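All protein chains but one are shown in place.
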Amino acid sequence: MKETKIYYKKTKLSNPVLFVGLPGIGSIGSLVAEHLKKELKAKRFATLYSPHFPYQIIMLKDGSFRLVSNRFYYAKGVKGKSDVVILLGDAQPLTPEGQYEVNERIVEFFKHLGGTRIYTIGGYSMGTQYVKEPKVFGLATDAQTVGHIKKYGVTPTDATGMSVLGSAGMIVAFSKMHRMSAACIMGETGMLDVDANSAKAVLQVIGKLLGMEISLSSIEKLKGETEKMLKELEEPRMQPFPPEMGGRFKGDPSYIR
Amino acid sequence: MKETKIYYKKTKLSNPVLFVGLPGIGSIGSLVAEHLKKELKAKRFATLYSPHFPYQIIMLKDGSFRLVSNRFYYAKGVKGKSDVVILLGDAQPLTPEGQYEVNERIVEFFKHLGGTRIYTIGGYSMGTQYVKEPKVFGLATDAQTVGHIKKYGVTPTDATGMSVLGSAGMIVAFSKMHRMSAACIMGETGMLDVDANSAKAVLQVIGKLLGMEISLSSIEKLKGETEKMLKELEEPRMQPFPPEMGGRFKGDPSYIR
Amino acid sequence: MKETKIYYKKTKLSNPVLFVGLPGIGSIGSLVAEHLKKELKAKRFATLYSPHFPYQIIMLKDGSFRLVSNRFYYAKGVKGKSDVVILLGDAQPLTPEGQYEVNERIVEFFKHLGGTRIYTIGGYSMGTQYVKEPKVFGLATDAQTVGHIKKYGVTPTDATGMSVLGSAGMIVAFSKMHRMSAACIMGETGMLDVDANSAKAVLQVIGKLLGMEISLSSIEKLKGETEKMLKELEEPRMQPFPPEMGGRFKGDPSYIR
Partner (left out) sequence: MKETKIYYKKTKLSNPVLFVGLPGIGSIGSLVAEHLKKELKAKRFATLYSPHFPYQIIMLKDGSFRLVSNRFYYAKGVKGKSDVVILLGDAQPLTPEGQYEVNERIVEFFKHLGGTRIYTIGGYSMGTQYVKEPKVFGLATDAQTVGHIKKYGVTPTDATGMSVLGSAGMIVAFSKMHRMSAACIMGETGMLDVDANSAKAVLQVIGKLLGMEISLSSIEKLKGETEKMLKELEEPRMQPFPPEMGGRFKGDPSYIR
């Protein structure tokens, strides 16, 4: 395998919007995308493999496995309005060259599907240990899209000179190049590997964006467990900085699958 | 050399099965493949070189040497049934891109030879120091192949979310993509560089698979030496975690040649 | 994105000279190029993106952002003489292969624009903490260009065997290959992340080169702040050696934008 490849079943979608949640800071992207997938009962229709991903297979039940991948799911006519596509996966590319190749491929593929807008989900780390009432920050390809996310409670970033690493930022950048509207939505977070509280805040914004109620009970439960664990620990598990990319998912692997 | 290359002598093989044993956890793959090669008096017929391998030559006797490589051996009509091919070597590719290129090339080459099934051999580390009675775990491309290895004493893996690194996993993944039946068979192991006891457990499974008796005396001897050494040492040599890929073979180099 | 790309607006330039100031030792290149851009009221006309750059976007005001890039600006008829082009940016390529690709592309692009000479700006670290009266050192593609920069107060380097890393050196090397006159001009510096004093010394040389007065008040102010900070600190911030390439800009981010 020399190049990133997407295998997919032809699926007729009507003006879909894409939510991207890949491994990253606080696992917020992964938590949100997994949660959305379940809530919308989304169906898998495409898989992306890349020689820039970790060279691993991931064990599943009963002797089955999968090659490290990113996976696309769709849900039709969410709230009678638009179709929704969700991208989640095991890893981000390991090299700069891989990040440029894979993230542009994702945008091109979604454009090919007739997509109209992309939301990438990430974490915005403030360096503190834990954020009790996380804000949701965002940036976008153009002033109109910034205005759009602002309406649903997203605070536009204003930290000139700070940067967003990896897919959450790169996909928005390639969207701009390919003239697609896109926004990066980031939950404020601290130093946790898995920050369910921040993911919850992002999911509330997405619920408003989609005009639907998203049940948050399972993520509430994970949040509760995290907070209990933080109280018990004297020295809580720290997240490496800069965050390790593409590594195995740390935290609660039973939630994210 | 820009790409992975396989040099080979045309060899007529009848529905061969492939056993892959490359350097990795506990050197179990290497030990098993070397042992099989000797037991089956297998003959070399192909050599794989790759620009993604370490840039080293390996000294041999009397001023001779070889470039780091992976090597294919064959044995005809094992137990009057199928032909057997064995792949062993000095290293695995050093980069993600190299792993994706070389492991797919191996599958394509074996398919070209008319191959019917691939078994990759690896170690499954449990973190303990030494495993006295190692189990043999396995995963496979499909439920039928899982059922097949189960018959010979392999326990299907069920550790959802854990991963298998390198060739042992990647070759099974590419087999699945290329619609070839394949299984990864892993000896339970601890933290040894060279775990002859675990290799022995895997060889016993392979003996059953091939319907033949495999003499285990030399590997028994190595196992005995290891256990004696472990008793003598207060702080036995530890294996790095994650395992170093592609490095020089550590342990008993006189056994593996 | 597989290759380095330059997007540009066709701009008619008359025998332009190029000043290159990218992130590097003491941030001298960046400081000088940003300052020149403001002083000459230069206008952006081209942007270079590369898969060898860090995979980051950089936040700007009000939820806007840019992909990591290098940017070209032009100013016409400086002092009624030649047109000036300025190249500055967020990062240098991360890999050797990227450095060879991007730096040659820059030279080819400038040649295509009809360029006549390139000056790269860098720092020349002496290992001391802070240099109060920095010299300006230089090297060039040919004896004539060495003679040219000498006239404006640049001391030709004579440290046989020492090396210049990254774009400041590589662009001069590719200029030589493509038969374009080029010089590397380096401000003597110590171990500061942002050495405004050294940048000032280089700007004075460039003022003479262009035959114009460059206002240095803003850089004087930054220099003053640095010197005050150095007095206050017992253990001043140290710069890693070798310098980190392509990292986020350290120092005073409000100055460099």
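Some points to look at:
Labels A, B and C are assigned to the chains in the order they are written; within every chain, residues are numbered from 1.
The rule is simple: contacts are C-beta pairs under 8 Å (C-beta built on N, C-alpha and C of every residue); 3 or more make two chains touch, one makes a residue touch a chain.
Fair warning: this is a prediction, and the values are worked out from it, not measured in the lab.
The hidden chain, counted over the whole complex, makes contact with B, C.
From the set B:Lys61, B:Arg179 or B:Lys231, the residue in touch with the chain omitted from the display is B:Lys61, counting the whole complex. Checked against the full complex, the candidates C:Gly21, C:Pro54, C:Gly123 or C:Gly138 give a single residue touching the omitted chain, namely C:Gly138. Mapped onto subunit B, the interface with the missing chain covers residues 1-2, 51-68, 94-95, 98, 248-249, 253-254, 257. Mapped onto subunit C, contacts with the missing chain fall at residues 96-97, 99-101, 103-104, 138-140, 143, 146, 149-150, 156-166, 169-170, 172-174, 176-177, 184.
The rule we apply is simple: only the chains that are shown with their structure count from here on.
Subunit A and subunit C have Cα centroids lying 37 Å from one another.
Multi-chain contact residues of subunit B, defined as those touching 2 or more other chains: none present.
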